[in-house]
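Every protein chain except one is present and positioned as in the full complex.
Moving on, here comes chain A:
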Amino acid sequence: MKLAYWMYAGPAHIGTLRIASSFNNVHAIMHAPLGDDYFNVMRSMLERDRHFTPVTASIVDRHVLARGSQEKVINNIIKKDKEEKPDLVVLTPTCTSSILQEDLQNFVQRASIETTSDVILADVNHYRVNELQASDRTLAQIVAFYINKINNKQKSDLKKTVKPSVNIIGMLSLGFHHQHDLVDLKRMFNDLDIEINQVIPDNASIQDLYNLPKAWFNCIPYREAGLSTAQLLADKFNMPYVDIAPMGLSNIKTFVCRIQSILAMLGCHRNYEKYVELQTKYMSQAAWFSRSIDCQNLTDKTAIVFGDATHAAAMTKILVREMGVHVLWSGTYCINDRQWFTSEVENLCSKVLITDDHNIVGDMIANSEPNAIFGTQMERHIGKRLNIPCGVISSPVHIQNFPLSYKPFLGYEGTNQIADLIYNSFTLGMEDHLLDLFGGHDTIDAVTNTLSSDNLVTWSPEALQELTKIPGFVRGKVKRNTEKFAIAQGYHVISLEVMYEAKENVKT
């Protein structure tokens, strides 16, 4: 048993659901107790999705415990097949099914006899993998399922596209700025004169998967989901892949170089040098920004970085190499990817932190007192408590990290966004510091004093105490309304009763 207050990566089934629900016309059925379909709430709230999330539960209750869930699961799969006519149903195990040890694979086989849709069981064990690992696995599993259906004859028919083309693999629902990143990636490939063959799983249809081998190579922008799929396609079809996140100028350069050499290897000789130079100079403001006086002020400012492996590593690179910020330490909660992460950042900062315990992260931040934090929502709140500004660069995130406006992290536009984020975090901290130095912010007392309309009425101690229980942001309004009411009614003292009476009468 482990005492835990907060976790960076969710349970395995969330990863599977993120993959399944990203596809078009794929339905996930969770084998879970009532209440575990919270994923739908997150999808609908965070992504403000206009569609019903294609996830339902085959509910595990007392009856199921007594009799097993065979009939129920099979019936639920068949029912969903009829109702929604999905191309694929993914039966998703949860922590509960992990310990019930029913033969879900068998249910899947039985159900698929009667369904028009394909049915598979997500091969993820709650106790062995987390959300991110599960998403990587499930994506590879679904791709493998369809790729394996391609028979030898079809294989020989599968020709590469005439022009160089790419599959973008790993764009998921509830991914950190994935939708924006995708736009910028597409733009970049367009500039490089490379066609987009397929984007998966985001909005892809199952049929599209058969076309994956037609691309010249694969692009895996995020390590957390897609690497296994890329490996699978490399093994089966000899497809090369780029697993560099084009985040920050130097990463983009390496990314483009790698693509250039892959194309060369496949017999298409291109020179992207000019492109990179022009983009770096004119499209991205980040390179100029790092020469400007503003950025000079960032020299020797300290920061810490924490997040998923992809974002934390890229961010560390940007801060150190491109902005001259001193990164005290950099860390990730992707424990399974520790080797890669360490090799990426160990030369950039003095310490590497690999943990999924937010207490350790919090203590480390408190001890190292950086000028700014770049992390997840958890680090943002740690920063709040310690009065250190924080830029959010990675999941887990809140609704404000699903902005309506265009905010990619990848590509050349991404470099601009990131430069703003970094600059704003540091100046905020600096302004705050200056304010404190020159007399500080308004005092709280002054603010509350001005809330009263006048001193015609007084508050009884109980009523005053009651008032303090009202949340801060409406307290002023309640106070004023109550006083107005009391004055109008000719009360001199506001007692609890008067307060209630006021609430009943005053229209908000």
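Just a few scattered comments:
In the analysis below, a residue touches a chain if its C-beta (ideal position, glycine included) is under 8 Å from a C-beta of that chain, and two chains touch if they have at least 3 such contacts; residues count from 1.
Going forward, contacts and distances are computed from a predicted model.
Selecting from "Glutathione S-transferase theta-2", "Probable electron transfer flavoprotein subunit beta", "Protein MIS12 homolog" or "Light-independent protochlorophyllide reductase subunit N", the unshown chain of this assembly corresponds to "Light-independent protochlorophyllide reductase subunit N" (UniProt protein name). Between the chain not shown and the residues A:Ser22, A:Thr56, A:Ser330 or A:Asn481, the one that touches is A:Thr56.
Contacts to the hidden chain, counted on chain A, fall at residues 1-7, 10-11, 13-14, 32-38, 40-45, 48-53, 56-57, 59-62, 65, 83, 94-96, 99-100, 126-127, 130, 378, 381, 384, 398, 466, 469-470, 496-497, 500, 503-505, 507-508.
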